[in-house]
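One structure, as structure tokens, below. Some questions next.
All protein chains but one are shown at their positions in the complex.
And now, subunit A:
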Amino acid sequence: MKKQWLFLMMVSVVLLNGCMPSRSVEENAIVQIVGYDVGEEERIQGTVSIPQYGKSEDKQAASELYLTVEADSTKDVEVEIQKQSSRPISIGKLAVTLYSKELAENDLADFIDVLSRDPRLSRNMFLGVVEGSSKDLIEGGYTQDETTSKHLQGLIENNTLYNFPSTSLHDFLYAYYAQGMDSFLPLLKKHETFVELSGVGFFKRGVLVAEIPDSAIFTFKMLKENFIKGMQEIPFEGGVIMMENIGSNVDYSLSGPTDNPQFDIKVKLKAEVNEMSGIKRDASPELAKEMEEKFAEFFNKEGKELISLFKEKGVDPLGLGNFAKTRRGDFDLTQWRDNYSELEVNVKVDVEITEYGIFS
């Protein structure tokens, strides 16, 4: 009897195969970018772009279908979009999610909750805050042979190799849920024909509270993590020097009692000097020495300004509280928050110029 049951089961498994509802990739609307704006009457406006792949011949053609709906919640956006789409929506390949600045200044907590729960979403997804309307940014159509999502994805990914600190849904959620750490997101701005990474926005929980322009991003990244690329423009004796980073190491150290701690942030920066404009002197080892001092001074000043901005706004994107928590057993989060604005943080940057090109 057992064998007959086994046989029947095998046959039914094979035959029931045909009854499975299945949708192949090309029969799905693959959403790769979503943008949220503030809609009318407390609702939210969601915009998605669905790439339309051409028939076999012209594979690279990047036409896109833009759909915009008004809805009450994130999941409702999916439902509303489904009503406008001829094919089922698949959000597994979502690569970029954008929020308008207006929405971010309000509160993103609900959105973040959905993002962190949905198992279909990739943790490598990029989040961004748009200065202006995210609908306009998505519908911009920037290049001939790339979809908007691929363009924005490449834009953010490429910049994280250089001046921009590493960012993704994973990093964002880590900072969001960690104790004594706050998250940050890239700010995007749409110009006439292009999109620009215009700065960094800092969040306190889900609310955008502060931002820095792109000129200060390098200093922020330097304080945040180790990296080996990136360039910074530094004023020097009336002219401007382009400094190229070839290896920056940051080290936090904590001293003093837990209720009144003191932080030392030490940065060791190795750099090359590639371009000097408006400077009348010849390149020489002596000049390099002067530059090193000048650069260190510049970064110390910039770093202090950043720290004081963070203290003023009460955000901690560097994760100093988190650092203290891992070092001190009697760390108390509420006490830390109360004392944060008076926290003593010393920034010390040490610049070493290893090369200044070929000169005779």
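As a convention for this text, contacts are C-beta pairs under 8 Å (C-beta built on N, C-alpha and C of every residue); 3 or more make two chains touch, one makes a residue touch a chain; residues count from 1.
Definition applied: contacts and distances are computed from a predicted model.
Enquirer: Which one, "Probable glycine dehydrogenase (decarboxylating) subunit 1", "Sugar ABC transporter permease", "Spore germination protein" or "Iron complex transport system ATP-binding protein", is the UniProt name for the chain you do not see?
Expert: "Spore germination protein"
Enquirer: Among A:K93, A:K189, A:R328 or A:K348, choose the residue that contacts the chain missing from this document, as touch is defined above.
Expert: A:K93
Enquirer: In the whole complex, not just what's shown, which of A:K2, A:K83, A:R120 or A:K280 touches the removed chain?
Expert: Touching the chain that is not displayed is residue A:R120.
Enquirer: In the whole complex, what residues of subunit A lie against the chain that is missing from view?
Expert: The missing chain touches subunit A at positions 4, 13-14, 16-17, 20, 22-26, 28, 30, 32, 51, 53-56, 59-60, 90, 92-93, 95, 120, 122, 150, 153.
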